[in-house]
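Dropping a structure here in structure tokens format, bear with me for questions.
Of the protein chains in this complex, one is absent; all others appear in place.
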């Protein structure tokens, strides 16, 4: 829909709107225009919240319109936001992310034909993908984003590399638990498991784990989502539930297929 | 190339031509026109041999033009021809064939996108596929052809069901050995193995095996090829070698990748 | 559990038992012993119904114990039973069936390692698989069963070939609709679609379709199920629902994943 039609809906009805496009994800028109194109409704940008319910549910609850996050940013921001806000990591962060092919939609491009994707793996859009600015904007921190295409249908695994002065696993556990222990769709794998895309297939979950190497000042964080559920329509339903006063998990309780 | 250009080549040069299209595979224009469209050069049909070297090398050797067989017919005809010619099987034969996606070329169709093919399996063109008439025409026998699409890149496995009065495995072994023991690209798996597409990947081989159930008068024959080697360009090279007087295996000796 | 323990449960409690093993699927001990081994409780064989709810719900409802069908027989029997009982097909029937790897469970065998299965396809157990006698026993008709292993996790597609004197599609439609129009888990694809394993993934559905060639007296029937739902635990839950007086679809309404 056009922005004109959206504005009309907003003024003449009480319809709740969840925008799956990237139009209202960024905070500044200048940022949007640098990475996309001219913005039709710059005034609306500041009023529409970023629809990541685990972090911005208050703003989502009160807004008529919500900007549904991108799939890669969902996986990266959920994993890094608590650590950055609590000052546990600093400096430049790298996210080496890998996505199944559904991330590309149903575009009829040779590179998405079965025989091209099957048995192969490569990077694309290194350092120039539009999702990078979305991560930087929400996290308020420098992130270098490097996506790759996996020979499978669903799932994103982001492997994130940060420098840290943290000495113990417990400090990190505590921060994640503070942010997410009461969030139904964040599963803290932490030290007990390495997040695997298969475990989130068909679910609205985000599984977060990490490995800490204090002697190297290195922290590696893993985050797994199903890119077409938590990374797209599942998250939209979750936002709708919050906007409409429903239980946050309504319609999202389906058990994921393991295989 | 057009038929006009081909005719010109034939009369003005000594160029050897291997036609990868279906234009000259059938023996009669009427048959071609029933399954394809009007034929531009019906007079040529009778003079151009069917390029299956294991069965028609004499004709191939002497011809300026050869019609390269279809992929499915290659797998089915090599397996059935000796049994039919020697009278071991009779009546209607069923070929339940399964092909990897390279059989469809690089066509930009939604049904060949990675996410459509991966994790799925189905039949297509049951009883109406154009390759059926090619089998019937060469074999001189009723064959019902039922193709399926496999979630993999390369390989055709045809499972063929026939009625038979043969009582012993040895009778069948003897016929196959008579036809193929000196043919470098036919591997007789017979009773010792079930032909597997992986074993022919990247090779110009056709592996043939069978199971006989005399009490049920049932014979099941298996045939595995790499559809883009023996089922296409590899066979064209084999024909070229024969037409040019080279060793039949020239350029085709590459070892197939097992994995 | 042992048969002794099962007998004890049956006499001392009112526990409903759904047996996932093959022990009580066949009607005669002699048949079982020919294909498996000595039977410990031959007397029970006649009293325990075959747990295919679309065909035997009356018996299932009244029984304390039910024998849950095999995965391949579920796909074949649901497709053929109405046609055989109504006399639409006759003579020997062939089922060329293809299954995903979950059919083999989690057995640690080299042939189920990723690198062996991926990019490959072959037959196994042709004419000697134990599921054949289960089909023959329930259908009361000669079936030749020919299984194959697909490079994918879930799903069975059975392609069945029968001779028929039926002249019109309508006659077949009518029979299937009579048997299955009120059955929630049988989806009649019939002429409009070719059943595809992807469409039943994660569901308790069986999709049935067919192609009729009256001039060749040939009928091809297709049947697709998810082998670990309708072909195993999903069907067990369906039986339990019927045995316990619950709604037949209870706990089975989950939407299947398309991808």
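Letters A, B and C mark the chains in the order given here, with residues in each chain numbered from 1 onward.
In this text, a residue touches a chain if its C-beta (ideal position, glycine included) is under 8 Å from a C-beta of that chain, and two chains touch if they have at least 3 such contacts.
These numbers were taken from a predicted model, which means no experiment stands behind them.
K.L.:
Looking at the whole complex, which of C:118, C:174, C:191 or C:233 touches the chain that is not displayed?
P.N.:
That would be C:118, which touches the missing chain.
K.L.:
Which one touches the absent chain: A:8, A:47, A:62 or A:120?
P.N.:
Residue touching the chain left out of view: A:120.
K.L.:
Out of A:3, A:16 or A:148, point to the residue that touches the absent chain in the complete complex.
P.N.:
Of these options, the touching residue for the absent chain is A:148.
K.L.:
On chain A, what residues meet the omitted chain?
P.N.:
92, 94, 96, 98, 115-116, 118-124, 126-127, 144, 146, 148, 150-155, 157, 159, 161, 194-198, 201, 211, 213, 216, 218, 220, 222, 224, 259
K.L.:
Considering the whole complex, not just the chains shown, which residues of chain B touch the missing one?
P.N.:
102, 119, 153-154, 201-202, 228, 254-255, 257, 259
K.L.:
If you put the missing chain back, which residues of chain C would it touch?
P.N.:
Its contact residues with the unshown chain are 101-102, 106, 108-110, 112-119, 151-153.
Basically, only the chains that are shown with their structure count from here on.
K.L.:
Can the chain contact pattern be summarised as a line, a ring, a star, a complete graph, or none of these (other)?
P.N.:
Here the contact pattern is complete, since every chain touches every other one.
K.L.:
Any idea if chain A and chain C meet via the same residues, over half in common, or different ones?
P.N.:
Comparing the two copies, chain A and chain C contact each other through largely the same residue numbers, since over half are shared.
K.L.:
Using the average of all C-alpha atoms in each chain as its centre, how far is it in Å between chain A and chain B?
P.N.:
Computed from C-alpha means, the inter-chain centre distance equals 50 Å.
K.L.:
Could you give the separation in Å between the centres of chain A and chain C, each centre being the mean of its C-alpha atoms?
P.N.:
Centre separation, chain A to chain C: 42 Å.
K.L.:
Which residues belonging to chain B are in contact with no fewer than two other chains?
P.N.:
115-116, 118-119, 151-153
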